[in-house]
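A single protein chain has been omitted; all remaining protein chains appear in their positions.
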Amino acid sequence: MITSPVKLWRRHKNVSAQIGKKGKILLWTIIRVPAKSFTDQAPYPVVIVKMQNGENMIGQLVDWQEKDLVSGCEVVSVLRRLRTEDKEDIIYYNIKFKPL
Amino acid sequence: MIISILGASTTKFGELWNVSPRAMAKEVMVNALNMSGLKSSDIDALYVGNMLSGILGNQANLGSLLVEELGVFIPAFRVEGACASGGLALHNAVNSIKAGQYKTVLVLGIEKMTDASLDETTNALMAAGSDEERMAGATFPGVYALMAQAYMKQYNVSEEDLASVSVKNHYHGTLNPKAQFRFPITINDVLKSPKIADPLKLLDCSPISDGAAAVIITGGGSKKIKKPIRIVASEIATDTLSLHDRKSFTSLHSVVEASHKAYKKSGLKPTDIDVAEIHDCFSISEAIAVEDLGFSKKGEGARDIAKEKRTLFKGDIICNSSGGLKACGHPVGATGIKQIVEITEQLRAESGERQVKGAKIGLTHNVGGSGAVTAIHILRV
Partner (left out) sequence: MSGIVAYGTYVPKYRLKLSEIARMWGKDSVEIETGLRLSEKAVPGFDEDAVTMGIEAGRRAVAMAGIKSADLQSVYFGSESHPYAVNPSSTILGEYLGIGNNYFAADLEFACKAATAGMQVTLGLLNSGEINFGLVVGSDTAQGKPHDALEYTAASAASAYILGNKKSEIIANILLMSSFSSDTPDFWRRDGEKYPSHFGRFTGEPAYFTHVLQEAKNLLVKGKFKASDFSYCVFHMPNGKFPRVAAKKLGFSEQQLYPSLIVDKIGNPYSASSLMGLASVLDIAKPKQKIFFVSYGSGAGSDGFVFETTEMLLKKQKKTIPVLRQIEDKIYISYSQYLRQTHKI
């Protein structure tokens, strides 16, 4: 996974414009065998969300409970740390989704 | 111009700890040449299908490396399209012959995955998807799991129905000496296996494997082979990289389009196909594929497989006689070419215990990522 500080910087405007937007869960899964940088977060849900503007987005679901894992659940986009990085790495902030 | 297959060979697929990539390549090159009655010097170019050599092995320039194993310094290329690398390499080779640039070409699919840790490999396979998917922590099984949920919900398909794909393919694997897994499994085994990404469980997922496969194709004739198997269609189609950008979550448009073009080019219909190699990276993949290829009605793919309509000796269009990706194994870049080898052997009536009687027309379905690219080939006697 590429988490270059340059990429983080280049994506500022896009990411900041996507914070605080509402949507509804279309599909969900729970990742139990995680990717390398996500090992300490597993298991975690990943959702495809239909945003109010009609676009679909994919993201991790945070601050969730079992009852939120249902198609149609309303969510809002938030900014969170992407993963637990190495001690010397840049901290990567990314859009995730939180049940309303 | 008629494109004929003169040589076809695969290694055993599995955890080949003590076999290097060079050794795997050499084995299948030598066997393919033997079968064809040709020498290395008869080969005009080498196409290699491979995904992970750079990411896991720090080795790019794979064409140059593997041409050393062939022993002749001919034009050599690596072609990549994630898990469709093999099919794409073959397509490019076919085009080069049709263009009149080369006459006889060796196409090699190869992957070494077990030198890296499971963590590293899981991570590397995510390169097949998009940045958004990676940053969402969506592993490759995770993306297909989302598809599975959509499919099961839309068509009221059960986990048992999906599990029947793995059961069928394992049964076929018991009949294939080259398969990674040669033991049967039951529906219950699948349902009880640990969850990877809900609802997909361990036995819904193809394994990590090493392996290589090679075919030799030509636009000229053959002294040794009287009526070689022919490639009558080689078609590619693409779709969005991310699953969430697609119009449908329960059908792969790239498969529909590529197969449509292939049927049209070859003047054939789905019902003409006797035997097919399907890209079952996950059980859900085969369920959706048989629908997208026109073998089953929309929504009936999994149920048809559960009813054994695609099973050896019982079904009408036999799918994955090799054991598929699930049981035969899935060394990513090799799969597309292995599929061609399997169909070639079936059409030459050389498949031993797993022979589909009277097979005359075969199809291979090779998909990259979650459906971003598909390569369809149709072969016939």
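Here the chain labels run A and B in written order, and each chain numbers its own residues starting at 1.
One rule holds in what follows: a residue touches a chain if its C-beta (ideal position, glycine included) is under 8 Å from a C-beta of that chain, and two chains touch if they have at least 3 such contacts.
Not measured: the values here are computed from a predicted model.
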{"item": "Partner chains on view for the chain not depicted", "value": "A"}
{"item": "Residue, one of A:Thr3, A:Gln41 or A:Ser71, that touches the chain absent here", "value": "A:Gln41"}
{"item": "Option touching the unshown chain, where A:Ser4, A:Gln52 or A:Thr84 are the choices", "value": "A:Thr84"}
{"item": "Where the unshown chain meets chain A, residue by residue", "value": "12, 15-17, 19-20, 40-41, 62-63, 65, 78-84, 91, 93, 96"}
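Following the convention adopted for this analysis, only the chains that are shown with their structure count from here on.
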{"item": "Length of the line joining the C-alpha centres of chain A and chain B, rounded to whole Å", "value": "32"}
{"item": "Residues on chain A engaged by chain B in the complex (per definition of touch)", "value": "1-2, 26-39, 41, 44, 46, 48, 56-60, 71, 82-83, 94"}
{"item": "Contacting residues of chain B [partner chain A, same complex]", "value": "119-120, 122-123, 126, 131-139, 141-142, 145-146, 149-150, 153, 194-200, 242-245, 249"}
